[in-house]
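Here you go, one structure.
What follows is an incomplete set of chains from the complex, kept in their original frame.
By written order: A and B. Residues from 1 in each chain.
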Amino acid sequence: MHRHRRRLLTIVTESAIESRLTKDLDRWGAHGYTITDARGKGARGIREGNWEGNRNIRIEVVCDEDTARHIADHLREDYYDHYAMILYHSDVEIMRPEKF
Amino acid sequence: MLDPVVLFFLLGVTAGVLKSELRLPVQVYELLSILLLLAIGMKGGIELARQPFFELVPQMLAVIALGFVLPFLVYPILMGPGRMPRADAASIAAHYGSVSVGTFAVVVAYLAARDIAYEAYMPLFVVLLEVPAILVGIAMAKGLRGTTGWKASTHEVLLGKSIVLLVGGLLIGWLVGEEGIKPLEPLFFHPFQGLLALFLLEMGLVTASHLGSLRRYGLFLLAFGVVTPIVFATIGVVLGWLLGLSMGGAVVLATLAASASYIAVPAAMRISVPEANPALSLAASLGVTFPFNVILGIPLYHALSEQFYRYTGAS
């Protein structure tokens, strides 16, 4: 089993921007993403997820270092100030490097 | 006497304030809002099928104009005495210029319970009032020149969930007519009030969670959220009378004017005017105006309309 290092970028944000955000992720070079519904609490208060106005989504993108950096920069510019959003990175190992 | 649907709202608020474990899954909320929007749309469509469309054109134009005008009445107040940043003032103006479908459903239930007639094509006005204020709000926040995103914004607004379902229902009702819609009644029309009751239970829970942020934003929002609907309702009554609506129709138009959006407009503002703080506008529209309208406002607008129509000798 050959292993390859990639970055796992996790974004938690408002569900209201899901379709806009996924379009942007495409444009910024992500080859894929995985979304789960979430709720939570942060600097912008509690988002209970029981109503369309307060749902979160949790997006994961596996990509190479450069793309991760690129996406994070764009998110900071275009979204960070005005939306409930957090973002974190970590290292993961994958098996089929051509996919990511 | 309070309508049972209003009691469900109060049950939700109470459960929320007492921090009960009661939760409605968001999927139930979505199912309820889909059913209510389609039902309201279809009811309107059936009525449209009944009368020559062109006769309604003058009323329709007047209602559209109302949707464009209302935001301008509050924007200066929000900027001036309210001391709000431009984006927030614009966003709140859009919320109040647009309508709340939930409040519309409550006034319909209110009139039905009291056997008061009204023009049954009113759902058409819901559709017509939903959009203009959003466009005005975006323009207020961004200026007309910042054309970037205008097309995208309009696309997003027109294809938002509530517009699609209302307009879709309207068209289906219109094409199919009263007879054709019969087989759908047991799901969409018969349980309408029950669905509305559950929906209000959920909105009560959501409202409770906005009361906190209300405390943070203070007295201005509270006063604004009560006075605005009364003023707008008065405008609605007078306009209804000018348009030759029945007394009941004027109550509905007044309630529409008085209501503030908490579904379509927040979604649109989140996308098009992200710098506006959604907690602020929701605290006003959901935390103050919605409960006010549902509990006190509608009976008040009813009394108002009755007085006015009696005084002017109409209907």
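Convention: a residue touches a chain if its C-beta (ideal position, glycine included) is under 8 Å from a C-beta of that chain, and two chains touch if they have at least 3 such contacts.
If you're wondering where the values come from, they're calculated on a predicted model, not measured in any experiment.
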Assembly formula (labels as shown, counts from the whole structure file): A x3, B x3
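Following the convention adopted for this analysis, only the chains that are shown with their structure count from here on.
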Computed distance of Cα centres, chain B from chain A, in Å: 34
In the complex, chain A residues that touch chain B: 14, 16-17, 20, 44-46, 48-55, 79, 81-83
Chain B residues touching chain A - in the complex, by the definition given at the top: 23-26, 29-30, 202, 205-206, 209, 213, 262-263, 266-267, 270-271, 274-275, 278-279, 282
